[in-house]
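The other protein chains are all here in position, but one chain of the complex has been omitted.
Letters A, B, C, D and E name the chains as they come in the text, with residue numbers starting at 1 for each one.
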Amino acid sequence: MRENKLRTLWIGGKRATNVWLAVPAAYSTEIIAHQGFDSVTIDLQHGQGDYASMCAMLTAVSTTASVPLVRVQWNDPGEVMRALDAGAYGVICPTINSRAECERFVGACRYAPLGYRSVGPNRAVLYAGGDYLAKSNETVLAIAQIETADGLKNVDEIAAVKGLDMLYVGPSDLGLSLGREARMDQTDPIVVAAIDKVLATAKAHGLAAGIYCVSLDYANAMFAKGFDLVTVASDAGLIAAGAANLQRQIKTI
Amino acid sequence: MRENKLRTLWIGGKRATNVWLAVPAAYSTEIIAHQGFDSVTIDLQHGQGDYASMCAMLTAVSTTASVPLVRVQWNDPGEVMRALDAGAYGVICPTINSRAECERFVGACRYAPLGYRSVGPNRAVLYAGGDYLAKSNETVLAIAQIETADGLKNVDEIAAVKGLDMLYVGPSDLGLSLGREARMDQTDPIVVAAIDKVLATAKAHGLAAGIYCVSLDYANAMFAKGFDLVTVASDAGLIAAGAANLQRQIKTI
Amino acid sequence: MRENKLRTLWIGGKRATNVWLAVPAAYSTEIIAHQGFDSVTIDLQHGQGDYASMCAMLTAVSTTASVPLVRVQWNDPGEVMRALDAGAYGVICPTINSRAECERFVGACRYAPLGYRSVGPNRAVLYAGGDYLAKSNETVLAIAQIETADGLKNVDEIAAVKGLDMLYVGPSDLGLSLGREARMDQTDPIVVAAIDKVLATAKAHGLAAGIYCVSLDYANAMFAKGFDLVTVASDAGLIAAGAANLQRQIKTI
Amino acid sequence: MRENKLRTLWIGGKRATNVWLAVPAAYSTEIIAHQGFDSVTIDLQHGQGDYASMCAMLTAVSTTASVPLVRVQWNDPGEVMRALDAGAYGVICPTINSRAECERFVGACRYAPLGYRSVGPNRAVLYAGGDYLAKSNETVLAIAQIETADGLKNVDEIAAVKGLDMLYVGPSDLGLSLGREARMDQTDPIVVAAIDKVLATAKAHGLAAGIYCVSLDYANAMFAKGFDLVTVASDAGLIAAGAANLQRQIKTI
Amino acid sequence: MRENKLRTLWIGGKRATNVWLAVPAAYSTEIIAHQGFDSVTIDLQHGQGDYASMCAMLTAVSTTASVPLVRVQWNDPGEVMRALDAGAYGVICPTINSRAECERFVGACRYAPLGYRSVGPNRAVLYAGGDYLAKSNETVLAIAQIETADGLKNVDEIAAVKGLDMLYVGPSDLGLSLGREARMDQTDPIVVAAIDKVLATAKAHGLAAGIYCVSLDYANAMFAKGFDLVTVASDAGLIAAGAANLQRQIKTI
Partner (left out) sequence: MRENKLRTLWIGGKRATNVWLAVPAAYSTEIIAHQGFDSVTIDLQHGQGDYASMCAMLTAVSTTASVPLVRVQWNDPGEVMRALDAGAYGVICPTINSRAECERFVGACRYAPLGYRSVGPNRAVLYAGGDYLAKSNETVLAIAQIETADGLKNVDEIAAVKGLDMLYVGPSDLGLSLGREARMDQTDPIVVAAIDKVLATAKAHGLAAGIYCVSLDYANAMFAKGFDLVTVASDAGLIAAGAANLQRQIKTI
């Protein structure tokens, strides 16, 4: 089975970059996947991807060595399994608030006896290889997003769920849920403390830790702080920021 | 009929920005159209748009004040008319090499007696208003791309075609066709001279002049030189450049 | 933030028209949205829209002043949030049978602390404006469909859910659930009494009331009865009725 | 091979109804095809259909007895053949101005030795039957649209092209080309005379005659005048007219 | 209402063939539906179909007499209802583990008072006829997939759910769940015994029984054993097997 390069990086003590994909187009996906980022995340929650565009985008990523992750719309077993069957090498599940929710999610990522994932990896065998059934349980990543006060409160028991691989911080929702601002690149002490708690809990349980960032400086700071996977940009953000930057500097006369 | 803001700008002595769209997605289009550029070009030649995505992208642009242009795949009357019927406020036709080719193109943009455009402006009436048939001949732009040695040789008689509104320089093809490099932001004296000739010819015939650029500096220089419409970026370019820039500066450890 | 014209109308003592969209095409949507109806509903339950066509249709509606509503497939938080993120200015949730179901639904429509909607309004910020996060809770509409015997029984406690904006009657399901006929434009006294009860309950709780109609006369009667939003037609119905009418009157010889 | 019901009707001395399809959706197509019209026309010129939606719409029509016609974007052999391969039982070609243009068009509709259509009827054999190659030349319809002053001038030699089956009047373009108004349901004496000439020429050459109408009365008048196929409505027109009619009669209070 | 040919076959003491569809394309669907199989299954769980392609594929199947079934992604009422509204004549629900799960599923397939299916059969009335509401409860098939140790343990009470029509064996998941191999065409005695138990339980409750096979011999053996519906192949399997067979026998020199 094709290795999961993220696992390989982490085993080697390295960190991984990630780019978020909100534009449901194979072409923009393929451009980004060719830039050398360690992984990309096809976002089915707040991005505009759906199942059909996800398949097209996973195919586009498969032309490169970038590891394809999918953030599902919600903690729905059918949707989680579909993402994996289509060749995702990891699933990020939003808004995990409790151990039970995490078990439901992780179970959907694992074949029996570790979970209840149904057998039928249609594109996954093309992408990963013929021994997919035997090795996928130890290859694909199950990633729980911690982004609420409840998730934070229960983060230790969430992290203890067998088969979970990573805690991923959603800073904007986390801020809002804690009664602070809904923004990225948080500097609010209360939210920063919460982020640090998630990071520490992940480490304590031998899990990887990830976080979403929008500025280069903040992303570099998160690497320095110890995060294993840092989302450093999104396709929509690159377009908007690049365009706004031009608008400021163009002198039409 | 909704005004063509490009004409209004030029009449007022102003210049217009333009962004090129190669990603066939309404969402990325809508993001860019909201950044305040005067116009966008949906590229059906070297972009990945086709008729269906063009319609979706034109609809996305219609939520803003940005003027939607379409570059057609080739000088084909059916395709030119289809772009206009769908609501394009201007068509850029690639590789115009002669007066006859230009007449064929411009004729497809104009209703009788000025041309032979067939009547059936399906989306255009929604976008432009109920008086579309009466006013479209004087509103929508016919833009000939000059990008070959032949086009350059015949540029004067091309510019003389009645109903043509703009000459648009394709620097990469023009360079290659002149035996120089196929690149944007040309500084090769031979190609620069050719570009200047196109600009001067446009001005001599009372036409607008446009050009495709990739760097901010070159774009500003082209505005300074007198071009009326300058393509200052593309969606694919913004993504690739932004991503490459990040890659250089990210410090994963 | 762009106002919600439906709220504005109601505050001004006015009523609102609505057209139902079952055909998953941006073009037919744009035609209808240009006819001046106060709102349209993209139907993901019994219409043929899905997430991708919903995005295209929301974009088409955004070219007009018509307010875009979405009826979701089922009371699923992920789907409700996705509709709002894409720019819906209201969500209609089918088959609300109890207070708990209504709370689950309304919570998905509201950011903390009023609900648990996740932050990521991708198209919504383009449509509504940069202050979306601050103002969306008081702008977008949460609409519960009352269409079962259980929903009717519990209508008072459903209407009491904080953050709910409207009760919307589904006459066909309501009739069937009450052991009567599954039809629109109900005249069966038992169903009419149920409809009146929903209307009265909405008014008692300070909510708006809506209902689906198929004939002009019934729609006008519902406005006269006091409904604040009346669905007066559907795209599929307009096509079928218009075509059937023609078939009756065409004389081929 | 499945019969062409239009030919059967005409042989039996009957006339045929037709509905125009501009909305690129299989669902609206299937609704209309179930209303009992003798034929439908998928419009790739002024409608929003393209090759992919045409295939979907042809499939939808194939669930009924309505005969599927396609109007191509332009007189392009590749496009004409593709429509037939996908199962169209007739092709309408816009803007036929001369005998040569008509021969180019009709040749693309016929296999050797009658024409130069390339062999590969992918969906057509599913729709029509295994003997498609043997019988399609005498089954599918080649229909030339007469809608310009040139077409009118040369209508007799156009009608003489072997293998042509019908002359179809495009009233709006014809009016404009003759220096009159670009409108449907023409009553201008000059345009009416032109229409009559096309009809008479068709009859003189043993061809069928068709025309596009928008009002019921005009359509009935055209049947009475002797047209063999009359387009009595379009999907977009049904939607717009039905919606406008409602708008006039709705009393929101 | 159009009969459900599967019911007719079974009433007549006959068995039914089925082909699985994983490729989300109307064209490949239409090819297979024309081969004379009694039924096809559009797979939304492990196939690449989604709602939009399912609609297109159901339309393609509607051009033939083959009965269209849909396997839904998960036991979700909204999704089950959507498949039926679009014209599926039966729904296969994966991973039914208990009576409660089966009731939830079957209830979504039946209108009140037998279930809680919501009224709005958009395409279904086109496919089935105007009396759909009155007759669909006794026409469309509700099929529970038994493919886990829990499902096997509870198979008797699952089979007792009123309104259920068939038990369908998923051999691969069943094997894995029983601690054996995840493979089709099971010969492992433990799994074979489980399959036999499902078959016997179906018969004891007067239900039909179905099973997924990949080889011709195994499929024939399952018919001989008494299964009423046997999936004999999939589109993806036909392509892969045919291609692999060619690869073995081609002699390039």
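The rule we apply is simple: contacts are C-beta pairs under 8 Å (C-beta built on N, C-alpha and C of every residue); 3 or more make two chains touch, one makes a residue touch a chain.
Keep in mind the model is a prediction, meaning the values are calculated, not measured.
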Chains on display which the left-out chain touches in the complete complex: A, B, D, E
Touching the absent chain when the full complex is considered, from E:15, E:71 or E:117: E:15
Residue of B:136, B:177 or B:252 touching the missing chain in the full complex: B:177
Residue ranges of chain B at the interface with the undisplayed chain: 22, 24, 45-48, 50, 52-53, 72-74, 76, 94-95, 147-148, 170, 172-173, 176-177, 179, 182, 236
Those residues of chain A which, in the complete complex, touch the missing chain: 26-27, 30-31, 34, 55-56, 59-60, 62-63, 122-123, 126-127
For chain D, residues in touch with the removed chain: 50-52, 55, 76-79, 81-82, 85-86, 111-113, 116, 118-123, 133
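One rule holds for everything that comes next: only the chains that are shown with their structure count from here on.
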Selected interface, B-D versus D-E, where C-beta contact pairs are more numerous: B-D
Averaged-CA centre spacing for the pair chain E and chain B, given as whole angstrom: 52
Inter-centroid spacing, chain D versus chain B (mean Cα positions, whole Å): 34
Euclidean distance of C-alpha centroids - chain A vs chain B, Å: 39
Residue numbers of chain B (touch at least two other chains): 27, 31, 55, 122-123
